[in-house]
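Removed: one protein chain of the complex. Kept in place: all other protein chains.
Presenting chain A:
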């Protein structure tokens, strides 16, 4: 697995998306799945940075692990913040998504976009680390 480290601040998001773009290009992903993966990783990384690190005052890096095979591009975000399972949060349901802007709550959209944008998303907490895993399948062209 390839590994790259980023400082846990929102200034890293730009470089992070650029790196995900490079990985997607190497894996041969098309424009739309590349964008969706960038969006998904950006959303989860934002949560790690804002709520995992900045809110409790932790200064730390997070890691991006990745692996490209014939079948898939796998990206794992690893951080040392307190355990946080993004899947445990209630997602907006179909009715929430029909609400007008005035009636909207502002939470949950990021995780909703994450799950909807990738082929597989999973979470585990192991060895003191949160591991958010994104899988994009590679379709033969």
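Convention: a residue touches a chain if its C-beta (ideal position, glycine included) is under 8 Å from a C-beta of that chain, and two chains touch if they have at least 3 such contacts; residues count from 1.
Assume contacts and distances are computed from a predicted model.
K.L.:
Please identify the absent chain by the protein name in its UniProt record; candidates are "Succinate dehydrogenase cytochrome b subunit", "Anti-sigma factor antagonist", "ATP-binding cassette domain-containing protein" or "ABC transporter domain-containing protein".
P.N.:
"Anti-sigma factor antagonist"
K.L.:
Which is it among A:23, A:39 or A:68 that touches the chain not included here?
P.N.:
Answering carefully, the residue with contact to the hidden chain is A:39.
K.L.:
One chain is left out of this view; which of A:10, A:55 or A:82 touches it in the full complex?
P.N.:
A:10
K.L.:
What chain A residues would touch the chain not displayed?
P.N.:
10-11, 13-14, 17, 31-32, 35-36, 38-39, 42-43, 46, 49-50, 92, 97-102, 104, 106, 109-110, 112-113, 116
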